[in-house]
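Omission of a single protein chain aside, the complex is shown with its protein chains in their original locations.
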Amino acid sequence: MKFAVVVFPGSNCDHDVYYVLKKVLNQGTIFVWHQSTDLCGADAVILPGGFSYGDYLRSGAVARFSPIMKAVEAFARKGGLVLGICNGLQILLESGLLPGAMLRNRSLKFVCREVGLRVENAETPFTRCLRVGDRLRIPVAHADGNYTADEETLRRLEGEGQIVLRYCDEEGRTVPESNPNGSARNIAGICNAQRNVLGMMPHPERCSEVVLGNDSGRAIFSSMIESLAQAAH
Amino acid sequence: MKAEVFVTLKSGVLDPQGKVIARSLRALGFEEVRDVHQGKYMVIDLEGVAPEEARKRLDEMCQKLLANTVIENYRVRVEGAEEGNS
Amino acid sequence: MKAEVFVTLKSGVLDPQGKVIARSLRALGFEEVRDVHQGKYMVIDLEGVAPEEARKRLDEMCQKLLANTVIENYRVRVEGAEEGNS
Partner (left out) sequence: MPMPDNLEAQGLTEEEYGRIVRILERDPTPTELGMFSGMWSEHCSYKSSRVHLEKLPTQGDRVLQGPGENAGAIDIGDGLAVVFKMESHNHPSFIEPYQGAATGVGGILRDIFTMGARPIAVMDSLRFGRPEAPRMSHLVGGVVAGIGGYGNCIGIPTVGGEVAFHSCYDGNILVNAFALGVVSKDRIFRARASGVDNPVIYVGSSTGRDGIHGATMASAAFGSGGEERRPTVQVGDPFTEKLLLEACLELMRTDYVVAIQDMGAAGLTSSSAEMAARGGVGLEIDIGKVPRREEGMTPYEVMLSESQERMLLVVREGCEEPVFEIFHKWDLQVELLGRVTGDGFLTVLDGEQTVARIPARALTDEAPRYQRPTAAPDADHPGARAVSLSDISEPADLGRVLERLVTSPNLCSRRWVVEQYDYSVRTNTVLPPGGDAALLRLKGTHRGLAMSVDCNARWCFLDPKLGAAHAVAEAARNLSCVGAEPVGLTDCLNFGNPEHPKTMWQFEKAIEGMAEACRALNIPVVSGNVSFYNETAGQDIHPTPMVAMVGVMENVERHAVSHFTSDGDIVLLVGETREELGGSEYLATEHQREQGSPPGLDLERERTVQEIVREGVRRGQVRSAHDLSDGGLGVALAECCITGPSLHGADLDLQDDLRADVALFSESASRVLISGSAEAIGHLESDCASRGIPCRRLGKIGGGRLRIRHAGSLRIDLDVAKLRNAWSGAFAALVGETVGAGEGT
């Protein structure tokens, strides 16, 4: 199994995902430089968090033109697994691989906090180790996580089961009080219609080890590994 | 040659910054403020293109990079060319 | 009544955003781009003030909140009033 972690100028969670995949979960993992034009035979691609190009202009706006993104788009079109975390999600939105856009958090401030997440769809390659209604605690850390899309898109996302994760409170209710950034319908993570591209604002790589006090993010990576193993059979 | 680009959120898209600014202005005593829309303003120095050509090129720049047309509109002004909208 | 505010960095102040935007435009093939300056653009809806009065009030708003006058200049345009600078 081979995971590719794409490194854009300004990526800063690249090493964090790499560490979880390689050292904690013992997966083959490589870094791929944004100037590269192929994915070196990877089975899955991670677009990590950070501030690609400083998030100047708009988060993700410049990175989507990196040479590697053509390869990522082709890989995704062929059904390859692509996970975008935080800035990774922003890049996926900018490049049109996922619908919608990000606005500044409603508070206008950066927010770093552990949030509750409700699993809304467990039939994706990223959530197969979970069940609908499961509640995860995963940290967010972003200034632009206020997801928006037009009503029709939101309805479609909802109808097609493309809303994978939502912000929720301790009882699992997706109420406004549990929403850290004002995102539409408490959306924390969405996938494409084919289910092979997932973007999420929370950082599962920051909570995949017991020593960090929380390993509930590991389920996302474990799901990907299981999906890949099954596909290989 | 100097060009100006104005990027604003489409109507109907929530504008968290504009809302907060409007609220703070009213709190500062500017009660005449009904609404604020926050956008971007870019001044671009160009060389070696004629105004009308520049107009077209800027349109492309906005489509491609400067605006996110999912949520934003843009307007371009080039010295010596007609104004244009998205 | 509609007013527009343009906020730009003072000359000499580093503009990291403008730098990145200019570089990526060139990388996208827009070689005619020499320089980009990134600023803010606000559209403000006002009610119950006359244009000339609004002009003055906007100036105050810029001084107090809309612009950071340590590093930024601003320009205001009010429908029906003369334009003004900081």
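A, B and C label the chains in the order they appear, each numbered from 1.
Everything below uses one rule, namely that contacts are C-beta pairs under 8 Å (C-beta built on N, C-alpha and C of every residue); 3 or more make two chains touch, one makes a residue touch a chain.
Bear in mind that the values here come from a model prediction, so they are computed numbers and not experimental data.
Under the touch definition stated at the start, the shown chains contacted by the missing one in the entire complex are A, C. Only one residue from A:3, A:53, A:147 or A:221 touches the chain missing from this view: A:53. Only one residue in the set A:2, A:15 or A:135 touches the chain that does not appear here, and it is A:15. The chain that is not drawn here is touched, among residues A:79, A:133 or A:176, by A:176.
In the full complex, subunit A contacts the hidden chain through residues 9-10, 12-13, 15-16, 19-20, 23, 49-51, 53-56, 106-107, 109-113, 139, 141, 143, 169, 176-182, 203, 205-206, 209, 211-213.
Interface residues of subunit C facing the missing partner chain: 10-16, 19-20, 23, 68, 70-71.
Convention: only the chains that are shown with their structure count from here on.
Rounded to whole angstrom, the centroid-to-centroid distance between subunit B and subunit C, based on C-alpha atoms, equals 10 Å. The geometric centre of subunit A is 30 Å away from that of subunit B, both derived from CA atoms.
Once the centre of each chain is set as its mean CA position, subunit A and subunit C turn out to be 35 Å apart. Under the contact definition stated at the top, the residues of subunit C that touch 2 or more other chains are 21, 24, 28, 38. Those residues of subunit A in touch with two or more other chains are numbered 57, 62, 65. Subunit C meets subunit B in the complex at residues 6-8, 18, 21-22, 24-25, 28, 30, 32-49, 54, 57, 60-61, 64-66. Taken together, the subunit C residues at the contact with subunit A in this complex read 16-17, 20-21, 24, 27-28, 38.
Subunit A makes touch with subunit B in their complex at residues 57-58, 61-62, 65, 93-94, 99-101, 103-106, 108, 146, 148-150, 182.
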